[in-house]
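Note that one protein chain of the assembly has been removed; the remaining protein chains are unaltered in position.
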Amino acid sequence: MKQSTTSNVDVKGALVKKGAFHGFLTSSPIALLPLFLFLLVFFLWPIGALTGNAFKSNEGAFTFSNVTMLFQDPYRMAFKNSITLGLLSGLVGAIPGLAIAMAIEKQGNQTLKKFIASISGVLANTGGVPLAFMFLAAFGPAGLVISALKSVGLDLYGLGFTLFSFTGLIIVYAYFQIPIMVIVITPALTSLRKEWKDSAANLGASKFHYWQKVGLPILMPSFIACYLLLFASAFSAFATARALTVGNIALVPLQIGALVDGNVTINQANLGYALAFGMIIISLVAMIPYIWIQNRTARWQVR
Amino acid sequence: MSKDSLTVKGLSRQFGSVLALDNFNINVAKGELVALLGPSGCGKTTALRIIAGLEKSNTGSVTLNGKVITDEAAHTRNMGMVFQAYSLFPHLSVAENVAFGLKMRKVAKKKRDKKVGSILELVGLGNHHKRFAHQLSGGQQQRVALARALVIEPEVLLLDEPLSALDAQVRTNLREEIRRLQLSLGTTTLFVTHDQEEAMAISDRVGVMSNGRLEQIDTPDVLYNTPATAFVANFVGVMNHIPGVRSGKSVSIFGDSYKVRNLDGGDGHVVALIRPEQLDVEEAKKHGNARVVTRSFLGASSRIICELTDGTIVQSLKPSSESGGLHPGEMVNLSINTKEVLIANA
Partner (left out) sequence: MASAMKKNFAANLVLIVTGIFIFFPLYAATEFSLRNGAEHTHGFAAYRWIFAQSGFIENLGITLRVTSLAVVLNLLIMVPTVTWLHLSGQRYKRLVEILTILPLIFPVVALATGAQLAMPDFMQNSVYELSFFYVVIAMPYTYRALDIGLSGHPLSTITNAARNLGASWLKTLSSVVIPTIRPSILAALFLMVALSLGEFTLAQLLHWSTFPVWVTNVSQQNVIGATALAIGSLFFAWILLFGFSFLGSKNSTTVQEEE
């Protein structure tokens, strides 16, 4: 119980000493400076620059002409295609994704869950040429599935189907859209408390009624949010679209790509920025509701 | 038998290698509040969930008002259930939550609103119709859950540790409210808890469970004064374990002889189970058989903690007026003021 007074002072001194790391404990937001600067330089500045140039004419004057050109073909077509692709691919990913996520929850096996979580992680990041070639091997003109069907008399390519089409894109996109959906909707599913299911049953709701009156209404905001995420993902996808289409489908990311690649006259440089700006606007329209919904439902997902 | 609302016979439930329920039987009379009391893992919640229809048993039957409901789905049993927490639907308001069961039963809107209004008044939340779960305190949420379960006028009310997640003060108040409601509505109630004070305070009868079996079911008084097994004796209320020597039907403690209440067990060194109020403390004039450790003033009573010569710690509960003169470190004489004692193995 006895302590020498000197060691007491030493200990106290250490606590009060304003050493190099005492500043770490400061609650001044100066600690956020590195992050702010980083985002400013490598994010806000590029975005700001391109927004500025979207409204510049070749002489440097302010103009809307770049943006108005977006409403004419071929750019109008590209936007229409990209938006449609986003909407459809979103559905094709969201609905099966939800069903699969529900099936996984139902199944309950822990190892299976881990397995699926890791596959989903990999598949969600799969895209571009590797993905395209995988599908070529299965659904390309000489693909396994196509040949197998041909041998039983069903010539899909003869009937007009081709992987290098809008439909093909949607099929291929599904390969990473569905895993993204599974990853993003699973937290919402697990936040469906067992007590709600039990209470509903206890109060007289059959399984169907539970889903109709409790389960789906609670899930709906998250489902919509995830759908928006999938929309944005398909709308902005570049690598896979570039691998599968050979310029036969007008898509905004590809057009920007073409302009950036340098096949461009001076006149069209600012057009590229206008296109990028258009992409940003549409993305904002989808993602801001996404963020807003996720914030609000986080309240229910106490876990 | 016809007075019984709920009859449970021979319920067993196995989870893998664990026997959660082992031949569980219970009868609950109409309007009775029975508590199932026990430590976690004793099977009380499993029994409740089987009765509710949320789980299936391996063997046994559940009968409600003469009708066997063992195989009926949960949503057709017409029982009200309140869970420990989180049971309110987050996307519905308080009023909508309470109305849920009535909606399932296709009660007309006017009648529904009237019933919801009156039950919310009854639980003291008449002004909270439009609130949502996350805007309510824990105690308020549980009261809404209670209202929701009672408004459908269930045959049986099942409560699964409804107070365990609440603060101490809220717990005490809410348990009285539950009892008050249950009595005024005459609802047959089965109440699961691990808090023995809670169970004893408001129940007509208490069933003590351990390892999937029902050890004893009796009124609180009987349970406290004449526990049937050592487990019940230790779980309900506080018990001192005082060493003694037994021979045949009598046991020697502190040099005096007492009659042994339980008939099983052998002779030799045993432990006597003595309630704090059965232990008297007196200042020792010459030698004593214990030394005072602390005296805790609890208001009308005081708790005197003493240490026996062999190191055993015991406590006595006496009116404060009688124990004012006792101080830590003092030698005292302990004696037992009953004639019959319960014995357990040492």
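Going by the order they are written in, the chains are A and B; count residues from 1 in each one.
In the analysis below, a contact is a pair of C-beta atoms (placed from the backbone, for glycine too) under 8 Å apart; a residue touches a chain by one contact, two chains touch by 3 or more.
What you see is a predicted model; the values in this text were computed from it and never measured.
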item	value
Selected from A:A99, A:L154 or A:L216 as touching the chain missing from the view	A:A99
Full-complex contact with the absent chain, from A:S57, A:Q107, A:T190 or A:N248	A:Q107
On chain A, residues whose C-beta touches the chain left out of the figure	11, 14-15, 17, 19-22, 24-27, 29, 31-32, 34-36, 38-39, 42-43, 45-50, 53, 96, 99-100, 102-104, 106-107, 114-115, 117-119, 121-123, 125-131, 133-139, 143-145, 175, 232, 235-236, 238-239, 242-243, 252-253, 256-257, 260-261, 272-273, 276-277, 279-280, 283-284, 287-288, 291, 303
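One rule holds in what follows: only the chains that are shown with their structure count from here on.
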item	value
Centroid spacing, where centroids are CA-atom means, of chain A and chain B in whole angstrom	52
Complex interface listing, chain A residues touching chain B	193, 195-196, 198-206, 209, 213-214, 217-218, 299-300, 302
Chain A partner contacts - residues on chain B that touch it in the complex	52-54, 73-81, 83, 85-91, 100-101, 103-105, 134, 145, 148-149, 152
